[in-house]
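Structure first, commentary second.
Left out: one protein chain. Kept in place: all the others.
So, chain A:
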Amino acid sequence: MGLRTALRRIAATRVAVLLVTAPGATAVRLAVEAGVRRRGPAWGWAESPAAANALLVAAGPGHQAGGTLPDSLPGRLWDLLPHPKARATAAGEDEAGPALDSLAEALAAGPGWRSGSAPGGPGRQARKGAGGQDTELVAGLPMAERGDDRDGLRLDVLHLPLGPALPDWPAGLVVDVALQGDVVQEARVRPLSGPGALPPSGDALPYWDEPWLRAAHGESVSEGAAHRRRCAAHLDSLGRMLGVAGWPGPADRARRLRDAALRGAPAGVLLPGVQALRRRVERSRTLRGLVRGLGPLPAARARELGVDGPALAAAGDAYDRLLRWPTEAERSAAGVDSTALLADRRPVGPRGRLDGPRPPSRALLDALPPLLAGAELAAARLIVASLDPDPDELLGEEAPHG
């Protein structure tokens, strides 16, 4: 008995966090990520519910728990976590720290678990088959259907939602894919969230676009602050892309630099770091070999879709887009000390022009489905990460997109 208690005590000191971010809660996510890093080696991230012992929902400020996430999502994920487990919600940057502390306390005080395995989830196959009611059910789950694949063979088709709780995935985004083997045959981007969940509190601006939107509203914003935000936004995108590509070291480096930029590090500190990271990323021939050729989006096609920002400037494949981020982050890092006021011109955020008819991320999402069709699952993840649409920008849109 004594041994058991001792083991439990050791186990309770380790926290593997499954973070679910609601659209509009980017600032909270960043606070949580920084908080987890500050708490040291006993804290880490879980890639799936099974790997986690703590569920943390980052909700937007002013939202109820879960906010713009589909209502049932936190509850469903919670059921998938094995015992002993803890959950918390942070609905604002200042709540991130207390929420993390409460997770640690709950795990330390927890009663552990009684024998018998968790009911567990439906797995990820529990999607309704597109064929509807005539699909055969096994244990309440539909069997895969058949369909012609790209080589004209009849193979199983599996309908699977990608998101909303995947590591390094845009907050709240769900892409429904039809898979044959691990090849995506068809992809559809779901409207961001259920009708009940929209709209969020009106005054919240998309985090990454904030300086430019504020300036456009007539507030005085310094150029340095805008550079800082742009630099951090690109480093955030880069960190995710490298995370999906499976290069944890540089991905972590990008996130640290991002946090340093947001914390107000001067250009003299920030710039060398970003430069070193850019060189490291550019020099990796393996990375180039792995990402080259995925999701080509030539300039003409990008313009036609209304894509702007780095994705348009890259005018190429996922690798070109990946390289734009450290390059542009470096340029922004050089200007973070500027105290001049942001000039009164057209607002251009990290993902493109903000005064157009539609937010830049909408165009990025529209570009997704044709690029995903025919891609392998791993490639599809890289393509999504290389465009990195920001769901925060979509919250203000009137009619959800089909």
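To be clear about the criterion, contacts are C-beta pairs under 8 Å (C-beta built on N, C-alpha and C of every residue); 3 or more make two chains touch, one makes a residue touch a chain; residues count from 1.
In the analysis below, contacts and distances are computed from a predicted model.
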Checklist entry - Going by UniProt, what is the name of the one chain that was not included in the view, given "Heme NO-binding domain-containing protein", "Hydrogenase expression/formation protein HypE", "NADH-quinone oxidoreductase subunit H" or "ABC transporter permease"? => result "NADH-quinone oxidoreductase subunit H"
Checklist outcome for this item: Out of A:L158, A:A171, A:A254 or A:L342, only one touches the absent chain, namely A:L158
Next on the checklist: Can you tell me which of A:L235, A:L382 or A:L395 touches the chain that was removed from the display?
Outcome noted: A:L382
Checklist outcome for this item: Per the touch rule stated above, chain A touches the missing chain via residues 4, 7-8, 10-11, 13-14, 16, 37, 40-42, 47-48, 50-51, 53, 80, 82-84, 112-113, 117-126, 138-141, 158, 160, 166-168, 179, 181-182, 242-249, 252-253, 284, 286-287, 289-290, 376-379, 381-382
